[in-house]
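Excluded from the complex is one protein chain; the other protein chains are retained at their positions.
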Amino acid sequence: MFTAIVSASTLRDALDSVSVLVDECKIRLNEDELVIRAVDPANVGMVDLTLEAAAFEAYEADGGVIGVNLGRLEDIASMADSGDLIHMELDEETRKLEVRIDGLSYTLALIDPDSIREEPDIPDLDLPAEIVPEGAQIDRGITAADMVSDYIQLRVDEAEESFVIEAEGDTDDVDFVLEREDLVDITPGAADSLFSLDYLKDMNKAIPNDAEVRVELGDDFPVKMHYDFAEGLGHVTFMLAPRIQGD
Amino acid sequence: MFTAIVSASTLRDALDSVSVLVDECKIRLNEDELVIRAVDPANVGMVDLTLEAAAFEAYEADGGVIGVNLGRLEDIASMADSGDLIHMELDEETRKLEVRIDGLSYTLALIDPDSIREEPDIPDLDLPAEIVPEGAQIDRGITAADMVSDYIQLRVDEAEESFVIEAEGDTDDVDFVLEREDLVDITPGAADSLFSLDYLKDMNKAIPNDAEVRVELGDDFPVKMHYDFAEGLGHVTFMLAPRIQGD
Partner (left out) sequence: MFTAIVSASTLRDALDSVSVLVDECKIRLNEDELVIRAVDPANVGMVDLTLEAAAFEAYEADGGVIGVNLGRLEDIASMADSGDLIHMELDEETRKLEVRIDGLSYTLALIDPDSIREEPDIPDLDLPAEIVPEGAQIDRGITAADMVSDYIQLRVDEAEESFVIEAEGDTDDVDFVLEREDLVDITPGAADSLFSLDYLKDMNKAIPNDAEVRVELGDDFPVKMHYDFAEGLGHVTFMLAPRIQGD
């Protein structure tokens, strides 16, 4: 059983954070929250999304799991204006999701959850450094790095208490330093890891410019990025595996 | 003999409604109105446009016919700002149309009208149902249908007195219901026809979002859509042949 009413903008923000990594996903319709966990086909990037029942105008669920084509659900959501409410109702018999926006109704065929890549277990990592920039700052660093390289280095300068985003190209280099006063917060620690820009660019597309993004970082360790949406009732964690440095 | 002065926006609205169906057309320069009738190469969609002399700042004509390349005339009109006046004058000897916008003048070679597909006779049909939605509602139905299918079904639910736009895809369906109170007007009647979305999408491009569109509909019959522009002095009728249902 699943029926829900949610604002178009909340649904879109939720879907966007997953669709940057995968085309299809399982959605867990828990009693008190909707949960999506997904990993990209190369096992490099993961997302863990939770949308609390309170983020919905109405929400009723009993723990089922559905499989959806994200692009199609995003197309439907794009038919609504930001303020519009989107009604969703699961037809248990036909295994279709009825999506209604005003007089418009869309019957979406669901995907057998068993045919979808298994949900990842996002590991607990005790990462030594934590930095909190705004989404716009991450965007700026990624855009600059992208001018010169396919990789991006994220590190903490413990002495300066700054967050450093670097990229080395064949001839040109980019270097973006965020001091303590530029950041919402920083907990310095030994942290220096290299990542594929492609994945970070995709994740960056989903991160709102004004979101405070809690970045957990280590030495040649995965990076975790946490941010909230839907007025604090939606939560996203991205995790990205590092590229081992030194060739 | 033909000389006319018309606002750029009126000329553009007129040309757009024809160019969605054909590249070239005949323009009848009647004494009291300009008339264009055209049918697409596959004989599926027709347009009948009338622009009254009163829609022009100045209009003088004596019943001649000219053949024009619509794309080219639209390019010229696009050089004007919306409020600009466009002067047109036919040079009978050279068979060229002189188009002037401010200091700019464009000499457009006309096409021999005899080389252009014959103008269609748009048949009088006594269709049982008439529905009057706004252009924006038609646009919404077409956009939604386009997500799942190449065809669109238009029908009237006589019991509910509602206008139903439907599309059936391989896995997903779309269903858009406009009740009496959503519509400008409705005269229910037996009406249920299937149409090619390609043609409706083209016609829809020309229909202003805020236009009241009078839709005449029957059972496996062509649909007619009528709307006005140029403050009620321009009139467009689109007619689209149905796709016979049932395979």
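Chains: A and B, in written order; residue numbering restarts at 1 for each.
Throughout what follows, contacts are C-beta pairs under 8 Å (C-beta built on N, C-alpha and C of every residue); 3 or more make two chains touch, one makes a residue touch a chain.
Predicted model only: the values in this text are computed from it and were never measured.
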| item | value |
| --- | --- |
| Options A:140, A:201 or A:214, residue touching the unrepresented chain | A:140 |
| Selected residue (touches chain absent from view) among B:1, B:42, B:58 or B:109 | B:109 |
| Residue of A:121, A:172 or A:185 in touch with the missing chain, whole complex considered | A:172 |
| Contacting the left-out chain in the complete assembly, out of B:18, B:47, B:76 or B:239 | B:76 |
| Touch residues of chain A, complete complex, unshown partner | 140-141, 143-144, 147-148, 171-179, 182 |
| Missing-partner contacts on chain B, residue numbers | 72, 75-76, 79, 103-109 |
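The working rule: only the chains that are shown with their structure count from here on.
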| item | value |
| --- | --- |
| Approximate Å spacing (C-alpha centroids) for the pair chain A, chain B | 45 |
